[in-house]
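Missing here is one protein chain; the remaining ones are kept as they sit in the complex.
In this document, chain identifiers A and B correspond to the written order of the chains, with residue numbering beginning at 1 in each.
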Amino acid sequence: MKAKLFRIGCVQASLILALSFTLVSTVQAGDLDAFMGEKGTLKISGGTAHIPVMKEASKRIMTFNSDIQISIAGGGSGIGIKQVGEGLVDIGNSGRKPTDKEINDYQLKMFKWAIDGVGVVVNPENKVKALSKAQLVDIFSGKIGNWKSIGGVHKSINVYTRDKASGTRDVFWKKAIDKGEITDKANFVVSNGAMKSAISSDPYGIGYVSVGHIDESVAPVALDGVVPTLENVKKSKYKIARGLYSNTKGEPSGLVKKFIEYLFSPEGQQLSADKGFIPVK
Amino acid sequence: MKVIDRFAEKFFWVAAVLSLSVTVLIFGFMVILGFPLFKGGQFIELLSKPWLPDHGIFGIYPMIVGTLSIALLGLGFAFPLCLGCSAFISVLGPKRLGRILKKTVQIMTGIPTVIYGFVGIFLLVPVIREVFESGSGMCILSTSLLLAILISPTMILFFSDSFDQVPKPFLDAVDALGGNKAQKILYVILPYSWRGVLTGLILALGRAMGDTMIALMVAGNAVAIPDSVLDSARTLTAHIALIIAADFESLEFKTLFACGIILYLFTTFIALSVRSIDSKFWRKK
Partner (left out) sequence: MMDRVLEKVVAGFSWICAMVLLGTVFCIVGYLLINGLGTINVTLIFGETDPVDALLFRKQVFDGLFPAIVGTFALVALSVSFAVPIGIAAGIYMAEYCRGVLKRVFSLFFDVLAGIPSIVVGLFGFSVAIFLHNYFSSRIYPCLLISALSLAFLVLPYLIRTTQISLENLPEDIRQTAPALGATKLQNIFYVLIPRSLSGMASGVILSIGRCAEDTAVIMLTGAVTMVGVPKSVFSNYEALPFYIYYISSQYSNKQELLSGYGAAIILLVICGLLFTVAFFVKHRLAYHALYRQ
């Protein structure tokens, strides 16, 4: 009798386990399944920080369903918002929250799918790895012109910055240097990736980049004692943080809606985490 | 037969008019889209003000300085180099080496500008940075050096052709008088073909001012008015490439059309100057 009950119990347990596995795997497969049978083109542009995630997501979607074509361009948050507002693209990415004026003018719907930080970076060979906010403001305004004044070698500081369309720049300007001046002698680079390559090849450069992009080719600089890492952004210890937004004009539908939902799906969120951002879920 | 003839003539004529209208259309678009700048004489102001978007000042003066300094410096490097090379090809070098150089130069005309920019970033910029020990290496000097190499092949071929057009009797006369090759070049060929040389120079200047990729990748794109050749600078062309990302209703974007108009006017000026030299040349012939 006991043996029979035991056997029934085992069967029940394994049934339940099997069921739950299928449920879980259906959810996982379902992240991409939503794209089954879809056709058409999806145009995305905007924030350069988002690009690694966009590229990987499109790769998976396009491999899964070859009838879908996804076009990805950069340009910066400003361009993303402007182009989606004008109807030139379906999704405009931005690394900053669109302003109220932009939301009103273009009837934007915002979707924040990850959190990122903006960190100051220098070349890994540079000895200066920590700065105070006051020093940062002075460096970027040009007041402090030589690394020697802050404990480095006797070489002039090469400041690198982004153009006005950049959301990364916007967040840096507002939160890190309190809307201070950026010297007009600063070199301009066009994206987060470009900032990274510039700093990694210039031993005397200083710039700012999305925390998710920081790797061994650049060295993060601690601001008032807090190093810009993912952990610190998550714990709100590092204050210079921003959301990664994907914006659409009006309510998204069809392919656009599915893409945005994919970004929020477990697979999509795992993708963001893999690329170095903090998923919102 | 007559109908086909007339139809064909009309067809060719239409093609030519179409091409001409493209030229006019380009200028027209620049002017119409940049029209808000002309109101209130802002256009003239723009030419002398610095670029300070945060303060609402969208002057393109720094970019004009950038374009001129990079182009003129590049020309300064290229001109003697090209004179020397074309002298080598036409007269001063051994025949076989001259032909090899000419062939190399001809193939060089096919090298894309983006390749020069690419190699410039990774090869030249670090060298300049270390040698001069100031700045980031992304400066006027690096850009001009690369630009000089860009415009050299066309200039060399142009000079070569001009040198080759010196009438043979002149060259024979030098030989008859016992002159050597250097004398031939200095006292006969160069004076005779100075117009061709000038034309080549002006065309190269046009090319140098109109280049975008090298300046965009290597000049640093700072908005300050450059003080020295080791300063980062921005050209009109790179400026267009950078600001295209801005909001196109804004005044900022409209300044792009101002840049376009200025570049267009530079081009027209160059076409006219070449024309005036050439017509004297042909009339003499």
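The rule we apply is simple: a contact is a pair of C-beta atoms (placed from the backbone, for glycine too) under 8 Å apart; a residue touches a chain by one contact, two chains touch by 3 or more.
Note that the structure is a prediction, hence the values are computed from the model and not measured.
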**Asked** Quick one: which of B:I70, B:M213 or B:I277 touches the chain that's been left out?
**Response** B:M213
**Asked** Of the listed residues B:I128, B:L147, B:V166 or B:L256, which contacts the missing chain in the full complex?
**Response** B:L256
**Prompt:** So which of B:I44, B:I57 or B:L123 would be touching the chain we can't see?
**Reply:** B:L123
**Full-complex contact with the absent chain, from A:S141, A:S156, A:T183 or A:S197** = A:S197
**chain A residues touching the omitted chain (full complex)** = 41, 43, 45, 48, 51-52, 55, 58-59, 62-63, 66, 69-74, 86-89, 189-194, 196-198, 213, 215
**Fill in**
Note that chain B touches the absent chain at residues 1-2, 4-5, 8-9, 11-16, 18-20, 22-26, 29-30, 33, 80-85, 87-89, 92-93, 97, 101, 104-119, 121-123, 149, 152, 156, 180-183, 185-186, 203, 206, 209-213, 217, 237, 240-241, 244, 248, 256-257, 260, 263-264, 267-268, 270-272, 274-275
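Just so it is clear, only the chains that are shown with their structure count from here on.
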**Asked** For the complex, which residues does chain A have touching chain B?
**Response** 75-76, 78-79, 82, 155-156, 158, 163-165, 183-188, 190, 198, 201-202, 204-205
**Request:** Spell out the part of chain B that touches chain A in their complex, as residue ranges.
**Result:** 50-53, 122, 125-126, 129, 133-138, 220-224, 231-232, 234, 242-243, 245-248, 252
